[in-house]
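Here the complex is missing a single protein chain, while all its other protein chains stay put.
Coming up: subunit A.
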Amino acid sequence: MNKGEYTPGREGGGKKIIAELRAVSKRFGDVLAADDLNLAIEEGEFLSFLGPSGCGKTTALRMLAGFEAPTDGEVLLDGDVVNKLDAHLRPVNMVFQHYALFPHLTVAQNIGYGLKQRRPRPSKAEIADKVAKALDLVQLKGFEDRRIWEMSGGQQQRVALARAVVNEPKLLLLDEPLAALDRKLRKDMQIELQNIQRSLGITFILVTHDQEEALSMSDRVCIMRAGKIEQIGSPQDLYDRPRNRYVAGFVGSTNFFDGKVANVSGSVANVTLGNGQDVTGEAVHDLHPGQDVTVSVRPEQISLSTKASDGSLPVTVLNRIFLGEHTEYLVRHDSLGDFLVLAPRLAELNEGPFNTGDVLQASWDAGAALVLENN
């Protein structure tokens, strides 16, 4: 990461650093799964690793859990270097992608498993008490003696969560925990995970490829690509000030236009698009004239009108999807190609709704466009 781009998600700072990756790399044969990762995790935060499969996010998680040792660099837990500390000695628990519940044990035995390994071993009553509280927390009261295979996927997910949080770990690692659930359940679990995290105050680290999941739950999101961290920031930060085209494409939906920087003054850049048209946008990072860049404009920031205005683009409506609060238009510009426009219901009171085939003018406010590095 370049200097000055570290963007802590919370104000105030001064929070205790509970875990840290320092220049951590992991090599599997010829593959560099994690490449010089630097990251400080604050106590009590909800942090997500977001990226496509194979980007190294799971490797990062497994190094925190103790299942993989870094090839280079240091992993710190609570201030201590733990590179060589085996998983069973780390005060860290994980919720596995396919839950990895023990099929030969009951629900209560699964949840009490971690407590039972403690030395000195807690009393039976103490374990039972904690297990009951954990079951209560995940709303599975009364399921103590059920077998794992008698539970539905969503219930198994809750047992896996209870089995981890009952140990009050310093870090709770979640490896794509919601991937196996259907859409409705996933939504419910997202809210529940957030609630549990807030009520327990445990640091949660989530690995996911689902941007919506990462953005909706996390305090900070760490976007990864090919073993490297692309950008770390609060969901809003990433949305409003993506570092480059890759991040902008990963966070929310957006329209990209290729262009070249004409000139830069302060944080405002003038860009000549492929068709010779000039647009003005906010330069999130340092740019120099002549640089190939991408102009990113979010669909909700583009407005459509029958009247031409300064710098507006003539477009034809190709498709309309009614989404209730919004209407999504797919429009075509002769030389810039197709892009999306999201028109709020209120705007449609003045003009529109428009129909397929309508010829309109698309425009956006000068500050709405972001000028991004291409890579």
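Keep this in mind: a residue touches a chain if its C-beta (ideal position, glycine included) is under 8 Å from a C-beta of that chain, and two chains touch if they have at least 3 such contacts; residues count from 1.
The rule is simple: contacts and distances are computed from a predicted model.
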| item | value |
| --- | --- |
| Complex member absent from the view - protein name from UniProt, among "ABC transporter permease subunit", "Electron transfer flavoprotein beta subunit", "Cell division topological specificity factor" or "DNA-directed DNA polymerase" | "ABC transporter permease subunit" |
| Identified contact with the non-displayed chain, of A:17, A:31 or A:87 | A:87 |
| Listed residues A:40, A:100 or A:264, member touching the removed chain | A:100 |
| Interface with the unshown chain - residue positions in subunit A | 65-67, 86-89, 92-94, 96-98, 100-104, 113-114, 117-118, 149, 163, 167 |
